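Right after this comes chain A.
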Amino acid sequence: MDALNNVFVNIAYAIRGLFADPQSVWANLVMSVINFIIVVVIVVLAALILILLERKVAGWTSQRPGPNRLGPRGWFQTIADALKLMGKEDITPAGADKFIFKVAPMIIFSLPMMTLAVIPYGSGMAPIDLDLGIFYFLAISAISTVAFVMAGWGSNNKYSLLGGMRAVAQMISYEIPLLFSLLGVVMITQSFNLGVIVQDQKNIPFILIQPLAFVIYIIAGMAELNRAPFDLVEADQEVVAGPFTEYSGLRWGLFFLGEYGNMTAVSALAATVFLGGWQGPGFFPGWVWFWMKVGVIIFFIMWARWTFPRIRIDHLMHLAWKVLLPLSILNIFLTGLGIYIYRLVMGG
Partner candidate 1 sequence: MENKVLKEQVEKLAALVSGEVEEILGELVLKVRAPHIIETLTGAKNFPNFPCDFLHDLCGLDLVDHLEVVYQLSSLRGPQRLRVKAIVERENPVIDSVTSLWQGANFLEREAFDMFGINFKGHPNLKRIYMWDDFEGYPLRKDYVTEPIEVRNIVRTRIEGE
Partner candidate 2 sequence: MTIENTEELILNMGPQHPSMHGLFRMVVNLEGETVTKIEPKLGYLHRGMEKLAESRTYAQFIPYTDRLDYLASPHNNWAYVQTVEKLMGVEIPERAEYLRVIFGELARIASHQVCIASTALDMAGWSAWSYAFRDRERICDMYEMTAGSRLTVNIMRIGGIIEPPAEFWPALKSFLNDTPEMIEEYNGIFFGNEIAQGRLKSVGILSKELAENLSITGPVLRASGVNYDVRKAEPYSIYDRFDFNVPVRYGCDSYDRTIIRLDEIVESIKIIKQAVRDIPEGPVMAKVPKVIKPPVGEVYHRVENPKGELGFYIVSDGTTKPARVRIRPATFINLQMLPIVCLGWKIQDVVAIFATLDAVLGEVDK
């Protein structure tokens, strides 16, 4: 069990052991490259699996089989789709701001790689063990707003522009409750380090101590991801596909990869902060527990998408500023009070 638990850590030690000095600059460089490749693989694999999963969940909620032709139960469908996307013509609209138009998908795609790099996938398995993990994560994920605006503005399309403007309004609004909902946990653990937060959940996951924060985080996270019912940015019934309207081929594919990568990242943070990360009651190695928790959250997000209608824009703002924000501040206050009373009682 312990061997399985630490299999990746041991491999990392073995690789470092190949160098004369395991802590030398060269060893660190090689390890960084390997970590980077692993994160890229995680993003791409997640997208490949999640696209299929999404379609299967969609089929399940709407009582139809979903993709079922290619390979066993349609499991090769995404691969075929990816190949198709690669073969498509790359169109840049005539009136587009070419540089912005081309850079936007790359930014979207790079963000989940940066955020997934600080997640501890198992005991001692964070590719980069940052002390300011949560802070870094939120700062990076906020950049996606800029990418959406770039895509919307650069396409020179009215639908895209409307979508981009919606992205700004929505993501800035939901950034705040998202951040505040995590503060309660930070107050308890006294640390921004994700590894420390997971360690502190050895006895009890924070979802039981901070249920309100978890709910706020999931709602704000869905809004942050532009997932239905908060998918106003890419609402295909109103603004066709919002910022993605003019994209084709691989650039559009990058948006897709980025979207699913971001979904993985937000779910991974939820699993880490609220569900105890790689901590589990045994049976499986820690990293399996971690991915199972991520899977549950992803399934929930997809389920909500295919069940709920889209929310109206004024209700969206109402929810962010008049409901979630006060609730998250209340949660911080209650947490502070709780910590104070705990210290009084325990005499700490």
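Convention: a residue touches a chain if its C-beta (ideal position, glycine included) is under 8 Å from a C-beta of that chain, and two chains touch if they have at least 3 such contacts; residues count from 1.
Quick note on selection: all candidates are chains of the complex that A comes from, given by their letters.
Owing to the predicted nature of the structure, the values given are computational and were not obtained by experimental measurement.
Note on chain A: across the options 1 or 2, its touching candidate in this complex is 2.
Within the complex, the chain A residues that touch candidate 2 are 58, 61-64, 158-159, 161-162, 166, 228-229, 231-232, 235-240, 306-315.
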